[in-house]
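What you see is the complex with one protein chain gone and the rest in place.
For subunit A:
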């Protein structure tokens, strides 16, 4: 068994650490070069300000919006914003009617759409489909407007024969036919283009290429339990590169979906098509080739990765109970301002200096290892935060800064637990090198156990919670991982290396690892007798214990001798037995 010596292991760990840091720097450099990345983390609303969007409900005249609807809308909008990243948006109602959304930075159209669109999804069968405009194209290529834009109000608008199912062409009354004929896709206004669920709807494809007359709603978005976006898979499992939204229906939805597809697959022509209607417009109208019984249809329709993600998120969190329009969109300044951040950072710096002084007093030069470890942890955390603010939209709020400052304590604790363990081993009479190894073994268990608890807290809160709590969870999880990485890849290797430096291995008075100061009695070069010097008076009552400790110590001393003989070539006192 080729066992690596501690020194080789130490260099290997340090190499890994360097690889991680260089990797993070490279990743972030790539981010900066390709645009979007930056060397400074993005700041949250409270520190940097952002955009305040006031959304007003779109109401038909005479109707009002209830508080319950508003609260529901706030909750859905919050989930939609959270699903796009950890930006800690602020959302509240205003004046019992509007919703104010404050988000950091300037929103693009995609973001605005994500926030305000209702995302009401309906599946309707196609009754008629045709050219997108009311104009008829003449043989000479000239377009002439349709004779009448408004259908004759005298036309019959109720079916003579009551339709048996949603695909029944009896729905197409002369009045509807006239409306359909005169409908022009270029003038479509999807905000007003709605029809009750049990009535037909005249509408167009989102890009205005086809005009439809659709039957009543067969399945609606309320029955969706989950929605994800992904690339379409062929039957062999290969990816076609086309972005689709996969939805999962609940039982009711799956059952009605199966019924409809059974009926449609038997029909011919456009009636075989099933239109997917989002907020009054058809996003696609695929032909029904097979009966879908598992309730897991996929929606395609010229999606990009981004737009399919937006739609999937919207469908998953449900449609807004009301539609909104953007009433105003203004930049707002930070509520806390730069003084708070600067003072917070100054306070953190003062605190850090105090920590440095305290560790030097407590651990002498070993304190320098603590300080160097904290510095390495700071570098990694900073890089991770900049990368996350580029990739995940993470933004640092003042609460986040405070969380990072508290993390100093938790990170430093790992070093303290470790150093105390090494000191315990020294007290028991081991040499420095084997104390470092034995202390590490025991400390690592403790560090992993306690960090697991912290990481658990972070993971659970990140998955379950929303808003500010999510941001906090990310900070906590991040610092916990960094803690484990730094103590394993930096602090421990450093001690392994320092154990070979004379200053430390001889237990210099200022090394912080002086066995004499730690109570182990000097017993010849690099070997110490344990410190269990027990006063004769006490010896009586604890004689058994003292004897036991002595044996342990002796056994350990023997161990030490053999390890130093096999692993260390610098030791001239290895026993040859």
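Following the convention adopted for this analysis, contacts are C-beta pairs under 8 Å (C-beta built on N, C-alpha and C of every residue); 3 or more make two chains touch, one makes a residue touch a chain; residues count from 1.
One rule holds in what follows: contacts and distances are computed from a predicted model.
Participant: UniProt name of the unshown chain, from "Phosphate-binding protein", "Sulfatase-modifying factor enzyme-like domain-containing protein", "Protein-export membrane protein SecF" or "ABC transporter permease"?
Facilitator: According to UniProt, the chain not displayed is called "Protein-export membrane protein SecF".
Participant: So which of A:91, A:166, A:185 or A:311 would be touching the chain we can't see?
Facilitator: A:91
Participant: For the full complex, which residue in A:354, A:375 or A:501 touches the chain that was left out?
Facilitator: That would be A:354, which touches the missing chain.
Participant: Considering the whole complex, not just the chains shown, which residues of subunit A touch the missing one?
Facilitator: Missing-chain contacts on subunit A: residues 46, 49, 52, 70-71, 74-75, 78, 90-96, 100, 330-337, 339-340, 343-344, 346-348, 350-352, 354-355, 358-359, 361-362, 398-399, 402-403, 405-406, 408-410, 412-413, 416-417, 420, 423-424, 427, 442, 445-446, 449-454, 456-458, 460-461, 463-469, 472, 476, 517-519, 531-532, 534, 536, 539-545, 548.
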